[in-house]
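Every protein chain of the complex appears in place save one, which is left out.
Moving on to chain A:
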Amino acid sequence: MIDPVLASRLQFALTTIVHIVFPVMSMGLAPFLIYFTWREIRGGDPVYEQLRRFWTKIFAISFVVGTVTGIVLEFEFGTNFAAFSTAAGELFGGPLAVEGMMAFMLEATFLGIFVFGRERVSDRLYMISSVAVGLGTWLSAVWILIANSWMQTPRGYEVATENGQPVIHLVDPIAAYLNPRFGFMFVHMQNAAVESVALFMAGVAAYYVYRHHVWGYPVEHVAFWQKTLKIALVALLLTAPLQVLHGDLYARHVYETQPQKFAAMEAVWDTEAYVPEYIFAIPTDLSQITDPRAKELFGIGIPGGASWLASGGNPNAEIRGLNSFESEAPPVAIVFWSFRAMVGLGFWFILLAFWGGYRWYTGELFEDGLLHKSLMASSLLGILAVELGWVVTEVGRQPWVIQGVLKTSEGVSPGLTGTEAMITLSGFATVYTAILAVYTYVIVRLIRSGPPDEADLDSVPDRRPESDAAPAGVSDDD
């Protein structure tokens, strides 16, 4: 029978990896939807109403699936990591509670208006709803990342022992919640969400633009897809270079605050200076496959690169090796390869952005078939990069659930049996595969059917109040 600790870790990993797709979609779509709504209400080009309607459908489904998979995560702290919840609840529970009250409520209630209320409420309230939904998705990330970043760089606490169990007390809330990691995480995550959605939009739009302009097929709503491609490209040009820039600062911060994670990212076992940045590394002895930089390796590296990355410019800087830590090393190969794949993708996205921008500048954006194919192939790679980033963050901090304070193995529910954990783990594997399949199916269907026809936009009966500025009255029909 499987060990309950391992099963709980696998289950949490599985449920998080699937869940994160949906908040990335909603956080990334939020600024686009606010923009589309604003342009629609301002009047003029009807393409903005098409854009708003089309992408709102995708947002709504992502939000619903994100809700049902997110409740699971909240409950798993109690069910599978009861020892962690008891020990750290005082610091960790607060941000979760505030997230629910401050962010999730805002998002869920105004989403009702945003999805169903276009014809029922004034333009002003509709605009406010779009901003409220967007603000809600982003505030959610603030509080979740406050909780997560505290686990990475814990501050402002004291450890006491009560009834033989460690209990962590909050001492300094500002130090705890505005801990050093939070800012890096928040900027990197939000930018990644917008970048991922920009890539998704660009990939979908490129498919239609390619069919129409390169293949010469008749495509409905060509103007809509051209507009989508251009807007996505602008967003990509803004986010892709930034992602790598603050990613670099973030990596340096990890070196300073979580040296063991940094050593795993670079697979450095013995403390050394002038460490190369390996782009590729493989042990010749396959028994050491989990160690990308085992002796007798074949590798391609930039001399001094890792030291340069860690220190912010000094190729001779020393990197502390994994062997010098008392706790066991995290699974090095997973962290090493995820980090490389994420960074590689980040550079690929910059290239895509500049390539598209250049073609737009030369007036050939709709004619470059290779660019279209590259965008199509990259439409899900932004989300993949986010997943890889979280793998680096979460696998890289093992064996610690709270860095240097509590180990993951000490956080698992004491009464949990391997049988129980196996039942739910296999249940989740089945259910979450089905959820992903249904979600993919529905999104593909929506994309295939495309935006509403322009001619249909005005056919919805207008029940808006006479004055656009009229506030939503209190119920007057009882």
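By definition in this document, contacts are C-beta pairs under 8 Å (C-beta built on N, C-alpha and C of every residue); 3 or more make two chains touch, one makes a residue touch a chain; residues count from 1.
As a working rule, contacts and distances are computed from a predicted model.
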Among "Glycerol-3-phosphate dehydrogenase subunit GlpB", "2-oxoacid oxidoreductase (ferredoxin)", "Branched-chain amino acid ABC transporter permease" or "Cytochrome d ubiquinol oxidase subunit II", UniProt-listed name of the chain not shown: "Cytochrome d ubiquinol oxidase subunit II"
Touching the absent chain when the full complex is considered, from A:Leu6, A:Ile41 or A:Ala60: A:Ala60
Of A:Leu91, A:Met127, A:Val275 or A:Leu388, the one touching the omitted chain in the full complex: A:Leu91
Candidates A:Leu14, A:Ile41, A:Val131 or A:Leu170 - the one touching the absent chain: A:Leu170
Residue of A:Phe54, A:Phe104 or A:Trp225 in touch with the missing chain, whole complex considered: A:Phe104
Absent-chain interface as seen on chain A, which is shown: 60-61, 63-65, 67-72, 74-75, 77-83, 85-86, 88-94, 96-102, 104-106, 108-113, 115-117, 120-121, 125, 132, 169-174, 413-416, 420, 423-424, 427, 431, 435, 438, 442, 445-446, 461, 472-478
